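Excluded from the complex is one protein chain; the other protein chains are retained at their positions.
Note that the chains are named A, B and C in the order they appear, and that numbering of residues resets to 1 at the start of each chain.
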Amino acid sequence: MKFFSDNAAAVHPRVWEAMHKADVADSAYDGDALSARLDDAFSDLFGTECVGLWVATGTAANCLALAAMVPPHGGAVCHREAHIEMDEGGGPGFFTHGAKLMLADGEGAKLTPASISAVIDPIRNDGHQVQPHAISITQATEYGRVYSPAEVARIGSLAQTRELGLHMDGARFANAVAHLDCHPADVTARAGVDVLSFGCVKNGGMSAEALVFFDMELADVVRYRRKRAGHLQSKGRYLAAQVLAMVESDLWLDNARAANAAAQEIAGSAGERLLHPVEANEIFLILSDDEKDALRAAGFGFHDWTVPAGASGAARIVTAWDSDPDHVAALARAITAL
Amino acid sequence: MKFFSDNAAAVHPRVWEAMHKADVADSAYDGDALSARLDDAFSDLFGTECVGLWVATGTAANCLALAAMVPPHGGAVCHREAHIEMDEGGGPGFFTHGAKLMLADGEGAKLTPASISAVIDPIRNDGHQVQPHAISITQATEYGRVYSPAEVARIGSLAQTRELGLHMDGARFANAVAHLDCHPADVTARAGVDVLSFGCVKNGGMSAEALVFFDMELADVVRYRRKRAGHLQSKGRYLAAQVLAMVESDLWLDNARAANAAAQEIAGSAGERLLHPVEANEIFLILSDDEKDALRAAGFGFHDWTVPAGASGAARIVTAWDSDPDHVAALARAITAL
Amino acid sequence: MKFFSDNAAAVHPRVWEAMHKADVADSAYDGDALSARLDDAFSDLFGTECVGLWVATGTAANCLALAAMVPPHGGAVCHREAHIEMDEGGGPGFFTHGAKLMLADGEGAKLTPASISAVIDPIRNDGHQVQPHAISITQATEYGRVYSPAEVARIGSLAQTRELGLHMDGARFANAVAHLDCHPADVTARAGVDVLSFGCVKNGGMSAEALVFFDMELADVVRYRRKRAGHLQSKGRYLAAQVLAMVESDLWLDNARAANAAAQEIAGSAGERLLHPVEANEIFLILSDDEKDALRAAGFGFHDWTVPAGASGAARIVTAWDSDPDHVAALARAITAL
Partner (left out) sequence: MKFFSDNAAAVHPRVWEAMHKADVADSAYDGDALSARLDDAFSDLFGTECVGLWVATGTAANCLALAAMVPPHGGAVCHREAHIEMDEGGGPGFFTHGAKLMLADGEGAKLTPASISAVIDPIRNDGHQVQPHAISITQATEYGRVYSPAEVARIGSLAQTRELGLHMDGARFANAVAHLDCHPADVTARAGVDVLSFGCVKNGGMSAEALVFFDMELADVVRYRRKRAGHLQSKGRYLAAQVLAMVESDLWLDNARAANAAAQEIAGSAGERLLHPVEANEIFLILSDDEKDALRAAGFGFHDWTVPAGASGAARIVTAWDSDPDHVAALARAITAL
């Protein structure tokens, strides 16, 4: 009964099916018929013309996006607990050739116009200080929190005013949209987002994420840099097939809804233990060492988490598109029974 | 009847099968049981202890290998028609942070100790000139030529004498070994190769190549840099499964033999047209525009090639593990009939 | 009456004299007799064998040092107000190819073993998180604070235990040693410092700083990288002359003592206004806008500074080797009279 992460789950049968259908020789790299369909698929999904490119990982997606917006001598504002800062092995420094991540605060790993301004306002506009060129936000955040359309729009407005690019790390974008029950453009294109890392791997895919460019000029340089970074796979059609399986039907939303529902069921059992409101598919909760031992002894797997002040222990529980309803129910009961 | 490239072929059924077997949740990244088996699988294959890491593309494999051997202020000798120089979009410059490819000559895109020395001997050992730190050779080469064990060993000996690392781009390593009918270590570990890019994608895989480190210390830094480059896939088990399907049986050799045999059949029809001896699965031949038109009209697909002096046209034909015997026979007949 | 910064002061007459003596053709770059003397000059000064290399700026010195200790995928711990983080235009990211500055706290911009550990202890040793490879401290700090020999030694001990390099940004090293009245090795070689950026420009030089390598192997790669960064001047003898004029006599200390004494005189007038103890040649003090206006109207030039909580304004005053005693006395009187 594994609740470690959504990024080790199985691949959805319809994704497998789409990959098998791609198993006939076609043009290499992204010259195949499936890769060619991505622009239209995402334009349909978002209701606005955009460019879609596949890449293998969220780190590659995020870092290629940042590098398209931020010159080597510039910087990008992100939350100090953002994945690009904490868990991508310095990838942003690599892809941007040494640009700086400028770390801002915000509850639940959400940035606000105020927390962004607190970082960039004191920067003198001279060559001695690194200048900001972009903002990167995560939807849903590292704590499973979700930006509302209005919240994204306010950041988008700030970005426009300050002439900064706006990137959204959407490794769990589907979970966020499922939670918001809004049009996907409401928190992206219509809110000022220039480029979105659209996650599939955590949501039933195998090895394909997508970069969606609402600022389509940014895609031009990424086409060169994706290759340069060794991310232009020769059998790209298998990646395109995964992405299309997700977005040409409601699979991306259905999977996210399933994961979110499982998270809600567990959250319902956690009560006062919850460290953050549960809006996507992650549950952070206070658990003492004894309680964690008990749950693990009962067969539940999950990660420890940073212990907040005043608590004796904490854990992170993540549900996935394929979380077994029986396991979820069992975990909810077990937490209730602690 | 496509003879464009082996890198757009279908995926072998046993590779599919191995991927499906991996379709149960396991630890993410390379913490799963399959990824953990790579070291042993390659150590068995090469008869010597080594480290194996999966990556998605040959460009990533080659560039991570180079970056492990060459500091940003250094250089690596390669053939002026090597894939890393010609067709990786500047990837080596990216991964090495600006190190220099030092271009050497050699018939059939093969380097020799003499051609390497011609490049590095004139370099003064001072800070004004970039110093060589590695040699990279391709087995089989971009012209489908194969280094014998003795040829590799002579380059390995030079590398050792000059304290240079030795990398082998083995995108078509299987084809080379199949041609040589030697032990795979004969042209690698026993001949002084420090790190090998072991190709699978062109040989029936989908999205997995392997880096094999005979100098195992080099792997340490690559583990960090693979992640930093966005190449540490969270569902790495599907990549490991592909590689293991290849190397834990003779599949890698069987597929290469099939492709090589097809190439020989076509080569047999080409006679005086051949621009290079056919040793792997690529045929380069003189074809006039009219002849190319005739073949294309008959349904054969292939790429034009750089026209050598004195010829009116040239083409590249590539066979793959799944080249249809009927198509191969038909192409051989059609060339004979020109 | 300028108290803006020591980095715009005049050049000391004995530095001019040394430069003029160098005005005969000699070997280019660092092949001249003066450059060759640097190793010995610094070995004598520090009482231990070391390597000395000239560079033009403190940014170049600091960044070349960091890049010698930190691989592109690594990180260096520094204070969040360190010059390398705040005022070098992203130079560390450039020279290290994207390594990360890991920001630690500490009163007066001084790091402590505890504040360093607070940053590096939570880092998991896996490829997802950037690993620390070095610590960089500033002596005297950006707030004119000075590390005692014991304080440096405790950080040196931590660095050794954690296998981290230790760099000291000594743009105002002379001021610190003058304050401590200790042997210069007490806060460097004997305390675990691997490489020191030895400042001259702020202390009466024109265009030469020195890198002093107590870990002499680090110098090897810097020789290549100094050239690669465009910092190997062809008439390097004029830089060597400046450095030698400083360190082959007590000029470096005499100049620093003059600047420190001037700072003490001003500090004596500031009383409760002082934001930091004055240990080197910088005075940070609380001044309201009206008070600043009054001082400026009286002809004193200085920079505004970040206003601390509870105060209405603040300023930074910097003295230099050539601060006019009359100006200093006048400023002290003017502050007293506020």
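Convention: a contact is a pair of C-beta atoms (placed from the backbone, for glycine too) under 8 Å apart; a residue touches a chain by one contact, two chains touch by 3 or more.
Note that the structure is predicted; figures quoted are calculated from it, not measured.
The hidden chain makes contact, of the residues C:Y147, C:Y224 or C:W252, with C:Y224. When the missing chain is restored to the complex, the residue among B:D6, B:E88, B:E151 or B:E209 that touches it is B:E88.
Only one of A:K2, A:H83 or A:H97 touches the chain withheld from this view, namely A:H97. Among C:A18, C:A56, C:L285 or C:A315, only C:A56 touches the chain that is left out of the view. Considering the complete assembly, subunit C touches the hidden chain via residues 2, 4-5, 7-11, 16, 20, 23-28, 32, 55-57, 59-61, 63-64, 88-91, 93-95, 201-202, 206-207, 224, 227-235, 238-239, 320, 322.
The missing chain lies against subunit B, touching residues 72-75, 86-90, 92-94, 96-100, 122, 127-130, 306. Listed by residue number, the positions of subunit A touching the unshown chain are 29, 71-73, 97, 127-128, 131, 221, 223-228, 232.
Operating definition for what follows: only the chains that are shown with their structure count from here on.
For the pair subunit A and subunit B, the fraction of shared interface numbers is greater than half, so the two copies use mostly the same residues to meet. Nearest to the overall CA centre, using the mean of each chain's CA atoms, is chain A.
When each chain is reduced to the average of its Cα atoms, B sits farthest from subunit C.
The best fit of Cα atoms from subunit B onto subunit C calls for a rotation angle of 180°, in steps of 5. Here the spacing of subunit B and subunit C, counted between their Cα centres, is 50 Å. Distance from the subunit A centre to the subunit B centre is 34 Å, each centre being the mean of its Cα atoms.
With touch defined as above, residues shared between interfaces to two or more other chains in subunit B number as follows: 224, 227-228, 232.
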